[in-house]
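Note that one protein chain is taken out, while the other chains of the complex remain in position.
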Amino acid sequence: MTEKLLFEVSRAGRAAFAQAPGVEIDLSAIPESLRRKDKPQLPEVSEMQAVRHFTRLSQLNFSIDTHFYPLGSCTMKYNPRACNKLAMLPQFLSRHPLAPESHSQGFLACMYDLQDILKNVTGMAAVSLTPMAGAQGEFAGVSMIQAYHKARGDLERTEILVPDAAHGTNPATAAMLGCTVREIPTNADGDVDVDALKAVVGPKTAGIMLTNPSTFGVFERRIKEIAGIVHDAGGLLYYDGANLNAILGKVRPGDMGFDVIHMNLHKTFSTPHGGGGPGAGAVGVSERLKPFMPIPVVGKDGDRYRWLTEQDLPQTIGRLSAWMGNAGVLLRAYIYARMLGREGMHRVAEFATLNANYLAARLAEKGFDLAFPKRRASHEFIVTLKKQKQEIELTATDVAKRLLDHGFHAPTVYFPLLVPECLLIEPTESEDRETLDAFVDALAAIWDEAKTDIAKVKGAPYTMPVRRLDDVRAARQLDLRYVPPAA
Amino acid sequence: MTEKLLFEVSRAGRAAFAQAPGVEIDLSAIPESLRRKDKPQLPEVSEMQAVRHFTRLSQLNFSIDTHFYPLGSCTMKYNPRACNKLAMLPQFLSRHPLAPESHSQGFLACMYDLQDILKNVTGMAAVSLTPMAGAQGEFAGVSMIQAYHKARGDLERTEILVPDAAHGTNPATAAMLGCTVREIPTNADGDVDVDALKAVVGPKTAGIMLTNPSTFGVFERRIKEIAGIVHDAGGLLYYDGANLNAILGKVRPGDMGFDVIHMNLHKTFSTPHGGGGPGAGAVGVSERLKPFMPIPVVGKDGDRYRWLTEQDLPQTIGRLSAWMGNAGVLLRAYIYARMLGREGMHRVAEFATLNANYLAARLAEKGFDLAFPKRRASHEFIVTLKKQKQEIELTATDVAKRLLDHGFHAPTVYFPLLVPECLLIEPTESEDRETLDAFVDALAAIWDEAKTDIAKVKGAPYTMPVRRLDDVRAARQLDLRYVPPAA
Amino acid sequence: MPFIPHTENDVKEMLAAIQAPSIDALFDEIPAALRCGTLEKIPEGLSEMAVTQLMQTRARTDGFALNFIGAGAYEHHIPAAVWEITTRGEFYSAYTPYQAEASQGTLQLLYEYQTMICGLTGMEVSNASMYDGASSLGEALLMAMRANKQNGSGLALVPRTVNPLYREVVGSTTPAQGVQQVFVDHDPASGQTPLDAFKAHDGSKPTAVVIQQPNFFGVLEDVDAITDWAHAQGALVIAVVNPTSLAVLKAPGQWGEKGADIVCGEGQPLGAPLSSGGPYFGFLTTKMAYVREMPGRIVGRTVDLDGKPGYTLTLQAREQHIRRAKAKSNICTNQGLLVTAATIYMSLVGPDGLAQVASASIANTHALLAQLTSIPGVEAVFDGAYFHEAVIRLPVPVAPVLQKLADAGIFGGYNLAKRFPELGNALLVCATETKTPEQLAQYRDALAGILA
Partner (left out) sequence: MPFIPHTENDVKEMLAAIQAPSIDALFDEIPAALRCGTLEKIPEGLSEMAVTQLMQTRARTDGFALNFIGAGAYEHHIPAAVWEITTRGEFYSAYTPYQAEASQGTLQLLYEYQTMICGLTGMEVSNASMYDGASSLGEALLMAMRANKQNGSGLALVPRTVNPLYREVVGSTTPAQGVQQVFVDHDPASGQTPLDAFKAHDGSKPTAVVIQQPNFFGVLEDVDAITDWAHAQGALVIAVVNPTSLAVLKAPGQWGEKGADIVCGEGQPLGAPLSSGGPYFGFLTTKMAYVREMPGRIVGRTVDLDGKPGYTLTLQAREQHIRRAKAKSNICTNQGLLVTAATIYMSLVGPDGLAQVASASIANTHALLAQLTSIPGVEAVFDGAYFHEAVIRLPVPVAPVLQKLADAGIFGGYNLAKRFPELGNALLVCATETKTPEQLAQYRDALAGILA
């Protein structure tokens, strides 16, 4: 099943007429020279044509609501429907970002409470909810580290240390803020090479960006020591929160010694991934970074909630969005957190970890190679197909594509970059054991199939709306928008 | 793609825990002898398991929102999403049917206005919205006819006349009310055989149940004459409103001489078909039947709306439901009617008729036989495959099943019963011309295919979740609920 | 032209294909004298924006109240997933699954529904739904007449503790086929219908005996004894039950020695919002022996050409579109979408969740009764064990009190004055699992204030 482009269904004179206000167009208030002369290229279709088109398009997607989606580092867990419904209560949807505080107490109470929950769950001193995605949370984090050093007159700290296993956003963020990035290698067990760290840390060190468990899916055991080394050198520690799902209620970044942390609420707090967002990348800070938090933050005077702005936080790194970020996403995260509650927080990490370790054990039993076989898996783990690649040319891409035919979304592939032909697998706590077992069977079946018919596997997928797509052509012969055929 | 039964995913101890109130079960208030001892057979699944299961199940359906669905006599037109959204405003959803009138003026205003719109659009004197489906509307109609005769002391009228082309619900309803059904034949042009009618009408005639346009998809041209004959004999006329879509704003049942009419709001007024309902079968009546309307009806005293009950309508046929019927469906119909408005009402019939006649003309051009080639199509029309059956064994069922592979829902087949191998095709006004053309091409392609490979056609469908199902086995080896395998 | 995709050019070319000069010409078989004019009494069309504003205004006019009315329609928490999935286009805008292969979603769901509702009621077969609880009782009585040829009189013994609105619907819809309701009185102290009241009809050869459990007053009937008596009389037993209660109350299939024969009731508590009384759905289950007398759609599991399991409508020979005047009922369109919601609801709450809903509702109603009867002059009317509704008596007429409560944002219950005048100033109250202790206290305080 494929679907025509809506532009191909479009005809001049068609419209979803109920959706126009039904007025005569009068542009007399607009100077002639500023008016538009051509009709913009938008589809002209009836309401049903649009509804049918987008409904059918939606059916072409894999999603959590329809498929197991073990995309490592993305935490594709169940998004409770209550979170969506309640965040979309009409009063929340209609609230203007500049509505007076007197008429926003209900909304502000939710934001205040969410700050508080995130603070307590991470062990940080304060939280700002404003960053609109993880990458913006990282930006805020590094920006605060810079502001901290600057406020102390410590102006030479221009280097950010990043383990080689880090998410690409970490070095990209440091670079956006004008820092020099220095990579720290990882040792064979997946831990940061502490000696290498000691060798580079020094008076130019602004800080280190670390994720724990790392992207290798293992817990950084020497974290306290690392924190000591960096702190002793005058640097600060930044925590990338893509992996909070592994440690919720088990260990807190604040207790590990981190000075700033971002939390991907669309991962751990189960707000929707939405085909690529919106995310929400709230930041938590230690006491010393509190003055620098991005605004706005919600404060409370007695019974009344209010915005904290530049007046309250004169050293703030400023605004990252015109308003307070992805408010509707924050509402969803808040609702989820309240349903989980204290006990539920613990269980998230427990069962995410149980599922990952179980899946790892089952795959190992089937002969797959784990990247770190001696380590506990955290919420995710890595299988490397190095052996299969060498022996039968079976690549991570091949497995990923063939998995689709088995009704499973693929794990993350080729990340982390350091592990050859890797599958980064994150089952999340919401999947049942039968699904994990079926996934193991599918991977084993693909491997078996590849042994006898590698061409079949390389031709996959066969049951999707399209077969394997030509990415090279996509990048070389750029076709980035529909151009109607000349009449 | 098929989907396991949810019971097969169920495991003791699983649950969507957030959906329970979270209390300890305490049955001390219930006498021991009345308590349940076994656990009822409901699935035990997590919230995500249920969401994924039902989301995937939904994808196994054809529907208006995904496919052309020309099911004759069912009026599968676009259901505007606004109707759903606004009928589900929280205040409407939370209103108890016994809420005081003082706190129900908004809801009652909608019902009153809807009565008024339906009254005017059909030319009837009054409307009761309470019947919950077309068949219940029919029941109310015949019941009122009986009550009318009875109130006049005219006790011998036990016969209901029904044209042979009528919907099955017509004779079934008459029988439910203890009437004797007398069938009236149709002549070759699709009109009622007036001479035959004259022959049976008489002092035992309670009334006639008629649909116009008839189920043959043609307008009963001698309707005024028929009305005269029945009225002169002391009988009343009942109008089956499955076909109001053909005549909205063109001709009114009240003006044709009908005494009572039911309206399938889920057809003409576009409330959802919901996989088999809910419908709504409001009834409109002429002056003489007003006293007998089913209750409740909404009345207005000055500015205040209120329920009319037995006190106001002492001769009412009574209640058909505990409350006022399918209130939420009625809200949807009201919203649709307001968006259509006066002009939109006319256009419904115009474009439904245009589409039907166009499709009929195009199919005739391809060599298909129309059941009534000399007549205008109304909102629907009939193709008969008598010729194809004789020549190449191609049946209506074969065509219906093969159409599914072409991405089209099948028309109604084998109804009306009088036309051999018939397809009753109702495209509705919401379909675009390109879709109609593609449907013509699909029918032509199937016929072509059948000429060379009838076995292929008889094996259809091939692209659905299942292939052709064994209905005979279903009826003989009854399997009507899941029984878990013995442990 | 809302909801019409035709361009002017489309119209021109389509008319050319039809060989008609104009759209109007397509109506030329309608006698000119009958053609209607411009429907001038219908208001002009509104944009979606305008109708949104209109409906929002009307909805806000009605507002929200703290609701303690039950009387057959119950406020329960409905999981958000229920209607988000139910209103997906593929469920919302599909119809009766006439083409089974293209409707496996709806059909499998209905098969699962049938299994669940059989599970709750303890019966062997279910249909795919009736309109509502009241009409399902009517159809159950008609079905009993078809099934019980032995006691074919049509006499139905119906306790007055059966929902009076149901009894009225039965009265409007079944006498034409010979059903004759004879009402059986309840015990004024307990609110139960005593076996003795039935025994007064010994030897009357009733076709059916109806038992509502819990009854209209919320009181629990002695179902086992009545069932056994009814069977001894050759009657079929029709149970009218609240599905929530079946998570904790004995299933009708287990009543007495042989169990009820037909079970019906209002499905609304299973995921349908109160919504001014509808759409709801009626459920109807029975023993396999009576399956061919059942009205309505039934889904069966079968196999396809490849032997793969699939689902289809079955036993259609009972239905109107085949059997016409000899059909078991005229029902055709039923309440499919509500059954979809109910199936998702039952899947989400599960057996334990539903038991908790029932238990919390019992506890809340008992707590409410304790609260309200602590007000001087307010008393409980019955002493029988009750489920999640109960009758209290006020020292003054009920109607003005209810109006004052409503003006204070509380819907206080159902006034029994009209249908049970013998009970005095009696009020039927209900507190489901949705009510908090604060809300119970709020009701008590408001009532105490009004009565003070």
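As written, the chain order gives the labels A, B and C, with residue 1 at the start of each chain.
Just so we're on the same page, a residue touches a chain if its C-beta (ideal position, glycine included) is under 8 Å from a C-beta of that chain, and two chains touch if they have at least 3 such contacts.
Note that this is a predicted model, so its numbers are computed, not measured.
Visitor: Out of all the chains shown, which come into contact with the hidden one?
Guide: Listed by label, the shown chains it touches are A, B, C.
Visitor: Based on the whole complex, identify which of A:255, A:287, A:391 or A:448 touches the chain you can't see.
Guide: Answer from the full complex: A:255 touches the omitted chain.
Visitor: Give the residue, chosen from B:51, B:201 or B:377, that touches the chain omitted from the document.
Guide: Of the listed residues, the one touching the omitted chain is B:51.
Visitor: For subunit B, enumerate the residues touching the unshown chain of the complex.
Guide: Those residues of subunit B that touch the unshown chain are 11-14, 16-22, 45-49, 51, 55, 80-82, 84-86, 90.
Visitor: Identify the residues of subunit C touching the omitted chain, counting contacts across the whole complex.
Guide: Touch with the absent chain occurs at residues 47-49, 52-53, 60, 64, 77, 79-80, 84, 87-88, 433-434, 436.
The rule is simple: only the chains that are shown with their structure count from here on.
Visitor: Between subunit B and subunit C, what's the gap in Å when you average each chain's C-alpha atoms?
Guide: 20
Visitor: Nearest whole angstrom, what separates the Cα centre of subunit A from the Cα centre of subunit B?
Guide: From the centre of subunit A to the centre of subunit B is 47 Å.
Visitor: Among the residues of subunit C, which are close enough to touch at least two other chains?
Guide: 1-6, 10, 47-48, 56, 79, 81, 85, 89-90
Visitor: Show the residues in subunit A shared as contacts by 2 or more other chains, in ascending order.
Guide: Where subunit A meets two or more other chains at a single residue, that happens at 14, 18, 46-49, 51, 55, 80-82, 90.
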